[in-house]
Structure formats: C-alpha cells, structure tokens
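Presenting chain A:
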Amino acid sequence: MTQPSQGLTIEVSEILRQNQAKLLQEHLCHSLATKMPSSITLDLTRTTDVDMAGIQLLLGLFNTCQERGLTVQIDIASPKLRDLFKTLGLTKRVAIREVSLHG
Partner candidate 1 sequence: MDSLMDESLIQEFLTESREHLSSIEPDLLTLEKDGANTDPEIINRVFRAIHSIKGAAGFFGFEALKKLSHVMENLLMQIREHRISPNPAVIEPLLLGVDKLNLMVGDIQNSETVPYMDVAERLETILANGGASDTSAPSTSKTSNNAAQEPQTASTMSGHSNEFYAEPDQLEGCKSRGQSLFALEYHTSDLTQNQQSPFTLMEQLHSFGVVLDCMWETETFGNLETCLEKDGTFQILFASVLEADLLSQALGLPENRIKALTFSMVGSNPQTPPLVTVSAASTNGTMANAAASEGSLKTETAAIGSVMMAPELPETPSQESPRASTPNQPPPMSTDNSSVHEEPKAKVDPQPQRKSPNPGSESMESVRVRVDLLNKLMDLAGEMVLSRNQLLRTVSKDETQGSGLSNIVQNIDLITSELQEHIMQTRMQPIGSVFGKFPRVVRDMARQLNKEIELQMSGEDVELDKSIIESLSDPLTHLIRNCCDHALEPPEERKKAGKPTTGTIILRAFHQDGQINISITDDGRGIDHHKIGQKALKNNLVTEAELNRMSPQEMVNLIFLPGFSTAETISEVSGRGVGMDVVKTNITKLGGHIHTDTEIGKGTTFTLRLPLTLAIIPSLIVGVSNQRFAMPQINLVELVCIRATEIASRIERVGSASVLRLRGKLLPLIRLADILGLERTYTDPASGQPKPDRRREIGDKRKATEHHLLEMLEKRDTNRRRQNSDYNILVLKVGVNQFGLIVDELFDTEEIVVKPLSGYLKQCKCFSGATIMGDGRVAMILDPGGILAYSGVSLEEIDAEKRRLEEAQNNKAANTTKRTLLLFHNALDEIFAVPLSSILRLEKFNMDRIERIGHKEFLTYYGKGLPLIRLEHYLSVNPMPHTQEDAYLIIPKDGNGAAGIIASRIIDTVETDVVLDSSLATDRGIEGSAIVNDHLTLFIEPNGLLERAGISTHGGTHGH
Partner candidate 2 sequence: MATRSFATFFINDQLFGLDILMIREINKHLDLSPVPHAPDYIRGLCNLRGQIVTVLDLKHRLGLGHCELTNNSHNIIIKTDAELLELRNRDECDDDTHIPDKVSLLVDGIGEVVSVNDKEIDPPPPNMGQVDGKYIDGVIKLENTLLTILSMKNVLENLN
C-alpha cells in the first residue's frame, strides 16, 4: 500500500456528517500526501447518511483529484444515497459504482 501509482481505497463510516467529514478530510489529505495514489476509491457502501459537509468534502476531493489528475471512484450501496447522488448530478461528475451488499 505504500507504493506510488497504486489505487487507494478508503472506507467511510455509516454516517458522513460534519464530524466524520472532518476526520475523513484529514485522513484523505494525509493519504494523498503520503501514499500518492493514482486513483482513489471511496467506499461508501456502509454509508447511509450524508449531510452537506459530506457533499462539500466530496466536491473538494473531486476538485483536488482533478487538479492532480487522479481518478475518483465512489462505491455506494444504499439506494437512498444513490438517488441523492443522482438527483444532485454527482453521477455526472464522478464514476459511481453501485455495489450490492450481498454480492
């Protein structure tokens, strides 16, 4: 996991709100700086609840990745989350993969 140009996958907690977003932000900044991945996958398959801070974080991440030429993928499972991302047009901005939890 320490090699550059490797994909980085980060698991996100069930709730992605202000507090968790802050932690995730720190974690992401640290990982990007230290691991220099070529792509990032955010694993939101356990996540069911997102607030605006969570969305802000995602957009900040997208911007940074775009600056640095990293690709982003988001894995989600919750239909609720999927619908939200779809109506928010996030599906157009980033590759979002739907993962069946039982699959």
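Simple rule for what comes next: a contact is a pair of C-beta atoms (placed from the backbone, for glycine too) under 8 Å apart; a residue touches a chain by one contact, two chains touch by 3 or more; residues count from 1.
For anyone wondering why these and not others, all candidates are chains of the complex that A comes from, given by their letters.
Computed from a predicted model, the values in this text were never measured in an experiment.
Visitor: Need the partner of chain A in this complex, chosen from 1 or 2. Which is it?
Guide: 1
Visitor: Would you tell me which residues of chain A are touching candidate 1 in their complex?
Guide: Those residues of chain A that touch candidate 1 are 18, 21-22, 25, 28-29, 32, 49-53, 55-57, 59-64, 66-67, 71, 80, 83-84, 87-95.
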